[in-house]
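With one protein chain withheld, the remaining protein chains of the complex are depicted in position.
Letters A, B, C, D and E mark the chains as written, and numbering starts fresh at 1 in each.
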Amino acid sequence: MSLNQLGIVKRGVVRADPAAVERLSRLGVATIHEAMGRVGLMKPYMRPIYPGAHLCGTAATVLLHPGDNWMLHVVAEELRDGDVIVAACSADSDDGFCGELLATSFRARGGLGLVIDGGVRDVKDLTAMQFPVFARAISAKGTVKSTLGSVNVPVVCAGALVHPGDVIVADDDGVVVVPAASAAQAAEASEAREANEAGKRTRLAAGELGLDMYRMREALEKAGLKYID
Amino acid sequence: MSLNQLGIVKRGVVRADPAAVERLSRLGVATIHEAMGRVGLMKPYMRPIYPGAHLCGTAATVLLHPGDNWMLHVVAEELRDGDVIVAACSADSDDGFCGELLATSFRARGGLGLVIDGGVRDVKDLTAMQFPVFARAISAKGTVKSTLGSVNVPVVCAGALVHPGDVIVADDDGVVVVPAASAAQAAEASEAREANEAGKRTRLAAGELGLDMYRMREALEKAGLKYID
Amino acid sequence: MSLNQLGIVKRGVVRADPAAVERLSRLGVATIHEAMGRVGLMKPYMRPIYPGAHLCGTAATVLLHPGDNWMLHVVAEELRDGDVIVAACSADSDDGFCGELLATSFRARGGLGLVIDGGVRDVKDLTAMQFPVFARAISAKGTVKSTLGSVNVPVVCAGALVHPGDVIVADDDGVVVVPAASAAQAAEASEAREANEAGKRTRLAAGELGLDMYRMREALEKAGLKYID
Amino acid sequence: MSLNQLGIVKRGVVRADPAAVERLSRLGVATIHEAMGRVGLMKPYMRPIYPGAHLCGTAATVLLHPGDNWMLHVVAEELRDGDVIVAACSADSDDGFCGELLATSFRARGGLGLVIDGGVRDVKDLTAMQFPVFARAISAKGTVKSTLGSVNVPVVCAGALVHPGDVIVADDDGVVVVPAASAAQAAEASEAREANEAGKRTRLAAGELGLDMYRMREALEKAGLKYID
Amino acid sequence: MSLNQLGIVKRGVVRADPAAVERLSRLGVATIHEAMGRVGLMKPYMRPIYPGAHLCGTAATVLLHPGDNWMLHVVAEELRDGDVIVAACSADSDDGFCGELLATSFRARGGLGLVIDGGVRDVKDLTAMQFPVFARAISAKGTVKSTLGSVNVPVVCAGALVHPGDVIVADDDGVVVVPAASAAQAAEASEAREANEAGKRTRLAAGELGLDMYRMREALEKAGLKYID
Partner (left out) sequence: MSLNQLGIVKRGVVRADPAAVERLSRLGVATIHEAMGRVGLMKPYMRPIYPGAHLCGTAATVLLHPGDNWMLHVVAEELRDGDVIVAACSADSDDGFCGELLATSFRARGGLGLVIDGGVRDVKDLTAMQFPVFARAISAKGTVKSTLGSVNVPVVCAGALVHPGDVIVADDDGVVVVPAASAAQAAEASEAREANEAGKRTRLAAGELGLDMYRMREALEKAGLKYID
């Protein structure tokens, strides 16, 4: 079946296990992405609208068309507590698809925040509300409500494939998508990675070199590295 | 007559009505832009040099050439209290056309801030001065003073046409140009829009859906939207 | 000999005179760049990861390959107190080459900060550490450790040539490279420029025009500037 | 299961029906994309390396890492007659992943051409060979062979999701992905669309207006369009 | 009055003098732009869809919205022989607003070609028709017909202000706008410039230096140029 069915609102989304989501919410995007084998990251043009913005929840997906935010009203009704709205667009567009009124509606219906491969507006108000948004642009330009997209179908957002119900984690380093079925496994691998880093941090802070701690000297020599005075 | 006459300083600029400017200063860029029918917005690459920067005043326009800020000294003499310097460039340039010394001069002559389709520098000092600047780039690269541009002629700045005397409003969402003759009308339409939004905000915050509030369900069904379990 | 020798760690770097570095550390990038005759500035896409980040030190250079940060571990061993790591890349890459662990190691070995023509990650931690980084991108995407680059060879970083031992000054306005042998001379010229600006600032703040202070009126008239009522 | 499994070569790919592929090969990308409901198009930065390049075949997918083309050698063995190599990259990279030698190998093994979200080189030779390539960049920069990606797993290439076996059609207008199971349906809808256009072309060439042919006048009037003398 | 009135089709456009248009059609964009004092040029991202494309005619302007080409059907009816359609967009959009069917209609109604600050498609057919198009992008992505823009109002296209009836000249070097009232004057200045260049070309081809022909040596010496052996 085709990827982006248009004119469809899919119900009965299976969301990732809440316990796994909760564990992932305490971890950083860089750690999770690394633990997953460096897949699932959105393009680095996706930036938080204020420093320190942080999101972790299950994806409610939307497919929009350039300059048209009709489907954002449709997705509001489909939200469950702990959802993150993930909005893709059928072609690149920097228009301001979402502002403070929609964010108010999202929050009232259980939405935690927004990840949008497009623009947003009312940035000052969204910041005051501490409603986390990760977007490709900020623009005052509003949109129309005239073309059908879809809700809760798989979408490609900023280069990453997102299925409804996947876990979305976003912080100052970017946005990562954890497939719903892999959430517990990703949390476990990330926690192991983080635990492992604490010891390394202490040793590096004491002046030990990565060259020694990671035993790189032999490989570097074998690769031909030469020290020249 | 041609648009960008070179080597000219136009005097006798008719500025927008101060009462309308004052009303616009209490409104957001997104609201004004929407109320005007979504025209007059500069491209979204125009960003404030510090969060929360805000500007509302009448345009004193300048046409610069790449790497040359001579005309910024000429426009300083033409400023009236409440003017915003709007600087266009005859070709794209990220050079730092303006720094803290020029900003000091602008402020001393009545200038409120700067909107420039080019680069600025001394960002730390400009922030400390709380001198609002909206620019396409930040760059330490200085400029020469050798080629004539013009002052107070119509210019195209970041994709928007600006006549001297027009109202310029800029905040975290971008920069909008309100034609001088439309200032009162734009203020009125924006205020109406804002008044209208307060009620909506309350209803949305209480969990009412935009689908119902804006009566979208019938149109969506007519367009063919399907709910699938 | 070729510019970017691969697989080499050069030792015995002659660093710029500490006294000159110290003088440069009290000056702004825009002033220094201007005083040097407008050369040595990196491209304006190099931005600090937090507002107010500031760096002044001697360059320890690294040449990386896209997606590979092996050499950052090698350079850590070569650092001396007051060094700034300057990382170039053999092709454009936004990957996150450096995070908080490497920064901890750099700081423990005397490194003051990082200038990288590539991406960084762990931005929240780096900000909390107040470890200044100037980079082309922020990305959670990690890197491998498999290809040799070089350390302390001349590199082209964000369009500027950097020799090991050169002085690197970076602030909100960008990053400037001062050749080691010119450090004292650049400091002197910059200090003179800054001293000269204090008087100008006072006069401009009092409302005097640049047109008069810099005696531009005659040149403007000669160039053909016309005032039209 | 996760999207981009690393270190995997999937065999037993089910390719789209050859008859449907053949029908699609006689249709243009714009027509197919339109007939599919405007989904499945790669970003417009994907351009042919020579005018008139044209491709239609079944996708053999590859996931690469920046600066590493090892997997392109692995995919060569997996090709079947009529395959198009579709190469995604785990982070943006303009390096020249593929040149004339690899293209020679691809062709010898049944490959029709290459679609790559990265750079290519040997453009003159590839053009002489008339080996169609659609790429984001042209760059002489070569790559290493040191990190595992995957072959014939689903990938996101230039913003579009591609499953192995999907039909890839590319011409001067861009690159479109037709899901394998929808190939016959897409061919049928496209052919109908094209048949329909022939009649329109004749009428428009004779001077009839789209306003009349598509009966737009009423809708425009209802939307409020005003003719002003 | 505001710049971009929406929902309006302006009739009774005064077009530039045909004799002046004819003279301008024999001149290059670089020459005309230079002769006009370096104003009126569109941004350099506007490129011909095939090498050698050339256009000279009077502007029929259209204001579009992202992803919506409704107004292109409206403008078709307003064309007069020798018109060039100039399409601006209310926000950046790379969608394919125009293809071969619309071009057929434009040509049948007297249109010479298209200048669009957006995308086009059917590039192969448009090239075969030798219908000159200058655009910011090529994209197979089609558009809807649902939002009103305007026809024959002043627009800002790729950074340049265009009034209906202005002369548009486009060739491999870019697109220049000549205000209708200045057309004869621009033609005259351009012809003079071109006549003047013929003599220079002969002298330069014979090995004479620009330094001598333009008498630059004294000015260079005065500016401080030093020759070092």
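Here is the rule we go by: a residue touches a chain if its C-beta (ideal position, glycine included) is under 8 Å from a C-beta of that chain, and two chains touch if they have at least 3 such contacts.
As the structure is a computational prediction, the values presented were derived from the model and not from experiment.
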Chain not shown, its touching partners among those shown: B, C, D, E
Among C:G67, C:G118, C:P179 or C:G210, the residue in touch with the chain that has been omitted: C:P179
Residue among D:A87, D:V123, D:A158 or D:A180 that touches the chain left out of view: D:V123
Contacting the left-out chain in the complete assembly, out of D:E22, D:E77 or D:E188: D:E77
Where the missing chain touches chain C, by residue: 1-6, 36-41, 43, 90-92, 154, 156, 159-161, 179, 181-182
Contact set of chain D toward the excluded chain (per top definition): 7-12, 50, 70, 73-74, 76-77, 94, 96, 99-102, 104-105, 107-109, 119, 121-124, 127, 137-142, 145, 147-148
Hidden partner chain, residues of chain B it touches: 65-68, 90-95, 139, 141, 144, 146-147
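Assume only the chains that are shown with their structure count from here on.
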Set of chains whose contacts include both chain E and chain A: B, D
A-B or A-D - the one linked by more C-beta pairs in contact: A-B
Distance between chain centroids, defined by C-alpha means - chain B, chain E (Å): 27
Distance between the centres, which are taken as Cα means, of chain E and chain C, whole angstrom: 41
Chain centre separation in whole Å, for chain C relative to chain A (CA means): 32
Chain E, residues touching no fewer than two other chains: 90-92, 94, 139, 141, 147
Interchain contacts (touch definition) - all pairs: A-B, A-C, A-D, A-E, B-C, B-E, C-D, D-E
